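Only a portion of the chains appears, each positioned as in the full assembly.
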Amino acid sequence: MKFKTSKLVRFHQCDPAGIVFYPQYLVLCNETVEDWFAQAHGVDFFDLHAKLQRGVPMRHLEAEFLAPTVHGETLEFSLVVEKVGGTSIKIRIEAWHGEQLRFCAHQTLVWADVSGPRAVPIDAEWRERFTRYLETPNE
Amino acid sequence: MKFKTSKLVRFHQCDPAGIVFYPQYLVLCNETVEDWFAQAHGVDFFDLHAKLQRGVPMRHLEAEFLAPTVHGETLEFSLVVEKVGGTSIKIRIEAWHGEQLRFCAHQTLVWADVSGPRAVPIDAEWRERFTRYLETPNE
């Protein structure tokens, strides 16, 4: 299953060259992960951190910036899980403008106890939730 | 040769978990590249864009986030060139806190005509400049 969310690119996310300042794509990726937790799993980032004492810090990131985006354009972000590990997950996030892939990232997020912070095993409930978004052959 | 620049991590670069919000490492990488152009090559980003009509948009990024950083800490950023290509360069940026490597990134920057924007060949003058920062075996 694929999670999808739309993002309108803002004036303040663009630089003097008139296009998205590249770290802002990662800010939008973080919003996509927030949306995934809140909308797909019913747990927003505030509760995840404050109540469940869990966070998902970035461990490894690989990203391709394929075509520039200007403010006023809407990007369709998608998220799939590539692997559910013991204490981390690998996800792929893409940003499309119509038929054009603008940005693609592979990210390894650690399942962390925020009081550490330190990596902790993903429990059965979350493992089941993450597994639901594992990429399927036709996606 | 290695280019080095210090960055004091700011309150506003950290998130509710109390540590650097990961896209802010990329913002600091961008500042490091700005510092490299201004201090090592004598051409700041304003002149690079406005006078020379050149920019260095990100094409590919791979980054590892190895240990968390809190505000008030100073990170020592270093930059070396891994490869000078026809229309792009590959660089490696590291951020150290004392003896601890906190962050490491490999980045492919396109040499772009900002009026396009489109990739253009790196001319002899800039090729020579970038080559000076090619990694040497002992670094």
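Note that the chains take the letters A and B in the order they are written out, and that residue 1 is the start of every chain.
By our rule, a residue touches a chain if its C-beta (ideal position, glycine included) is under 8 Å from a C-beta of that chain, and two chains touch if they have at least 3 such contacts.
Computed from a prediction, not measured in an experiment: that's the story for all the values here.
Taken over the full complex in this file rather than the chains on view, the one protein sequence occurs as 4 copies, with 2 of them shown.
We adopt the following convention: only the chains that are shown with their structure count from here on.
For this pair, subunit A with subunit B, the centres built from the Cα atoms lie 24 Å apart. Interface residues of subunit A, counted against subunit B in their complex, comprise 16-17, 19, 21-24, 26-27, 30, 49, 55, 57-65, 68, 114, 117.
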